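Of the protein chains in this complex, one is absent; all others appear in place.
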Amino acid sequence: MHALNSRQHCDWGQRVKLSDAPHGGGRLGRAAADPAYLRYRRAFEAAGDAYPSVAVYVGAGASHSWMWFADLLERLGLHDIAFVTEEEVTTEGLSRFGVLMVGGGDTYAMAEGMGPGGAGALEGFVRSGGFYHGSCAGGYLVLRGVDRPPFTPFALVDGEMVNVMGSPPEPRCLEHKYLAPYGPDWVFHPVYGEVVLGPGIEGRGFECFASGDIKAPLFGGPVIASMSSVADFTGVSDRAAFLWPRDEAERLLEGRRAVVSASLGGGTAVASGPHLEHPLFVGANTLLAELLLRHLKEAPADTGAPSGRAPSTTPPHGLNPTAATAQVETLLGEIRRQVSNARIVGFGLEKMPITWRIGVKVWEPEKIRTFLDYAWRRLPYLYARALYLDPAELEPLAAGYAEVTRLARSLKITIESDTDSQPEAQSLLTRLKELTASFLSLYFRLRLEARGDHD
Amino acid sequence: MYYGDTLLVNLDTGTTEQFSFDEVGVFGPGLAAGIGLYEKYGDADPLVIGSGLLTGTTAPASCLGFVVGKSPLTGEVAVSPLGLYAGAEVKLSGFAMIVIRGTSDKPVYLWLHDGVADIQDASALWGRDNWETTDAIRQEMGEGLIQVISAGPACEEGSRLASFSIDYWGSGDTAGLGAAMGARKLKAVALRGLGMLDPEDPEAYYEATMEMLAGSPAEPGFGRLSKGLGAGDVDGWLKPMVHRYRSCFACPAACNTFVKYNEPASVLAPDGVDEPGVMVTSAAAALWLMGGGWEAEPACRAMEAMARAGIDQVRGARELAEKPLKDPAGVAAAVSALTGSAAAGWPSSDRVGSGLFGPWVPPLGSPDEWMEAHRLGYLLGICPTYLLTSGIDRGALLGLCGPASGVELDTGRIAEMLP
Partner (left out) sequence: MRVKVKPMDCTGCALCELACGFHWDEAFSLISASIMQYRAEEKKDYLGIIVKTEEDLFLGRPEGAEAVKLGELQKGGGGGGASAKPILIREACDMCESVGKDPQCVAICPHDALYVE
């Protein structure tokens, strides 16, 4: 035996750096910690009765970008969030919300899913004092100039899309991201990636432009012509792909509107080409925050727009008894296990040369991990609030993520066997979308309940 | 620069528990914690798996993890290395250290992923070789990048030649800790994590490592080792079959050699045979076989057979060297007939390791220098062979501890941590 027992212990461990948040750092962590959000967080926290209740659209046509709203809203301290589908839009489900956010995806599927009834519901929502923000597909949806069926009844914001023509030239790259049909014409995307935005007439004086233009990602959103705007395209970035020759793409964008808004009744509707909600673009995030804050300040008090639920530290079902807490921890462990298992499979799929076309949108395998990351990063908070969780609300999540792991592993085998993986991919991505919405609903409910703790 | 808890696995009960690494941090980083945990749970004769402070980063050769346990060969505590990608994957698994106690009543494997520990049934894997086991676990879990530390049939049987394997390629386990896994019915430890390592001062750490790498020798193959030992030209011996030289994680050297013998070495596309050859990871084994008069191809096939079976390639090769083969046909029988009569070591030296450390690392430098390279290497997670052959500034390496973790480390403290 070696002289192990005579070894002196050193005073080392108390200072060893431990990181218990493997995904809390990096670019996302740095962006989330940006002080630019503070001003808005304080303003929303001080909003009292006007603290907004937010609906994020996850229904037909929504791709994965709706999750970016979750990041943004969390950074702004807005925790009264629900994830709604076309069904809630069309059945007066919006009446309990003051804000609706619609992200990217398949605009056709959105419009067809909501139908004319949904269009009327959106207009009614805004006229009654609501705030509508649409990025990319959510922006196309409400532009008045996007008026061919099935978009005709959706017309909240004045503006024409400029990026449409009958015979677009061949793209230089990103062919799969280039076109979407629009009647006999094609909507095309000359630039894909980071663009530069400056203030439009309505955006002058916005805090986000105080130190110059801002950057935002344009992933197929509209390039808009309109009399007035909140923000205009002022340039492109090296961090973009040019599907047209760069000078031609720049000419198309130059001076065009990127973000336009309209006041209807007591409400506001915003259509944005770029994804202002993208979690790596702090400046763009604060532009959206500014729009929302101004809406809340300017909206007449008597519009009837609903305010958020009063923050409470009392969960609906009270504190768990010990036995239930143990069950909660077991279920959280199972969720963690399965999210990790599925993430690992998803990561392995990312380098496989495969994509799936679902509707008019192309889905890449990396979106599997993207969905899972949203749950993974937030799981520690659920552990921290285990006392306030009901086992019954975790059981479907645990079962769901176990199913996702099974589906992901099966999908990998299918891809490797060179057989058609489209049906399995669609099942998996649909399930992931539903589950992520359920997970985030639970997460934000806990956040909302805990707000009082920090007051 | 660790994240996650220390994991305590009880194979008797099939349960796991976790506790903060802070609680045991008094031991120090890397192997100091590994030994400290071994002592803490010494009554249960545990196996402890861990990684060094800098493992998994841009520090040169920061590939090293370890397994600590009682060697079935000597009855004394021994350390076996985790190179290739296994050490880094231990670091990224979400567990700072892993303590395995007890004996399972049925074959199991541990699936450690992102801070989650699962004890999986391995009944279907029992009796299968390391290649089959690695394939099966990766297939079951749906990811080909999982690192698998497995106990091959020789380990299950408690052979004196037993050695755990990393993926398909064997390991530097000259202490028979693979047999200690087999005795516990622990077929494998599978690792995968998608984590992130945050240095205390990221930029200072990164820039310092870049400086070290800029002056680092990067001669691929076994040449530096064989030259240092005054041994024969093992690279030339292997050359007709060499497909590519391979590194362990983050290592500028590339001491591993992938050879192909089931298809021409020149085949580059992946549509050839499924198992074209083997990665030769043991310079000592190659030197023993070459020195014994083996032709390179049967020698490589013998190394493959030993890697599959979970046989220590060094002792196996030393024994095989006595009966050189020129024809691949006799390889399987020769490997099956191994008795474990040969001791570990290197052809050109009578040094067979020292203290906790077996003769995985070549006997370069003085015995004191060799030992110092092990202490430093296993604390920091830097390959000791690299330390002995690269001429790297060890003071600069120690200087990384501050930006890595906020703690300064010097040679005096190292000696205290690992006497």
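General observations
So that you can tell them apart, the chains are marked A and B in the order they are listed, and the count of residues begins at 1 in each.
Operating definition for what follows: a residue touches a chain if its C-beta (ideal position, glycine included) is under 8 Å from a C-beta of that chain, and two chains touch if they have at least 3 such contacts.
Since we're looking at a predicted model, the values are computed, not measured.
Across the complete structure, the visible chains that the omitted chain touches are A, B. From the options B:A124, B:M210 or B:A333, the residue with contact to the unseen chain in the full assembly is B:M210. Set against the missing chain, the residues B:D43, B:D274 or B:D327 yield one that touches it, B:D274. Contact with the omitted chain, checked across B:L197, B:L225 or B:A342, is made by B:L197.
Residues touching the missing chain, restricted to subunit A, are 25-27, 30, 172-177, 192-193, 238-242, 347-348, 350-357, 362, 364-367, 370, 415-422 (touch as defined at the top). Taking the whole complex into account, subunit B touches the unshown chain at residues 56-58, 85, 88, 92, 131, 144-145, 167-168, 194-199, 202-203, 206, 210, 213-214, 216, 218, 220, 243-254, 258, 260, 268-272, 274-277, 279.
Going forward, only the chains that are shown with their structure count from here on.
Centre to centre, using the average C-alpha position, subunit A and subunit B are separated by 44 Å. Those residues of subunit A that touch subunit B in the complex are listed here as 1-23, 25-26, 333, 336-337, 340-341, 343-345, 347-348, 376, 408-409, 412-413.
Listing the residues of subunit B that touch subunit A in their complex gives 1-4, 20-29, 32, 35-36, 38-39, 76-77, 94, 96, 113-116, 118, 141-146, 192-200, 355-356, 404-407, 413, 416-419.
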